[in-house]
Structure formats: C-alpha cells, structure tokens
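All protein chains but one are shown at their positions in the complex.
Then we have chain A:
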Amino acid sequence: MLTLQCPYCGVQAEETELHAGGEAHLKRFGPGASDEDFEAYLFMRENPKGVHFERWRHVNGCGKWFHAARCTMTLEVFGTYSAQTSEPPQSIRAAISAKRPGWQWKDFA
C-alpha cells in the first residue's frame, strides 16, 4: 500500500484516496513542434526500475495535484512536493541521493 503525504493539506493519504496522474515533469510540445518531439511528448514515457517521479491528485480529499518521488521497486517514498514546479526541488533530490547515491532520472540527478 502506497501512502503519500499531500503537500497541500498535509494529510497522509493512502493510495485509494489518490489518483495517479502519470509521469511528472513532461515538457509539452504543441503546435509547430517537430513530429519527433510531439510523438515523444505524447507517447514516450520512462519506465524505470528505481527512482521515479510522478504526478498524483488528492482526489478524495483536497483535490489538489502534486508531485511525488518514489522508488518503483521498493515503493519507498522519497517525498512529495508542489505541482507548481518544472523540476524536483533540492530537498527532494538530496533525500533521494541519501538513499540512492548516483541516481539519475531523465535530466535530473
């Protein structure tokens, strides 16, 4: 069972109170983008064994979207953070580095 702390209301929300929103930190390629970029934006997703960044919504609760960093292998949660950012904050990166030295996820490390 996955338990994430909603960074907005502070509730320890269990998985059934949440709705998964897929991969985090996608860069949108819209009108005018190349076919390759648009295809990658629409379809290409990370599928890591280990550190992963996701979007979640506290749907049966305050209703806010937020980000979570967790390990897909152990379900360990490294932290949750605001949705209003395009990259993980330093505190989250440090928390991951403490547990998984040398981790990398897309352009983040």
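Convention: contacts are C-beta pairs under 8 Å (C-beta built on N, C-alpha and C of every residue); 3 or more make two chains touch, one makes a residue touch a chain; residues count from 1.
In this section, contacts and distances are computed from a predicted model.
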{"item": "Missing subunit (named according to UniProt) among the choices \"Probable peptidoglycan glycosyltransferase FtsW\", \"Aldehyde dehydrogenase (NAD+)\", \"Pentapeptide repeat-containing protein\" or \"Sarcosine oxidase subunit gamma\"", "value": "\"Sarcosine oxidase subunit gamma\""}
{"item": "Residue among A:26, A:40, A:62 or A:95 that touches the chain left out of view", "value": "A:62"}
{"item": "Touch list for chain A against the chain that is not drawn", "value": "8-12, 14, 16-17, 60-64"}
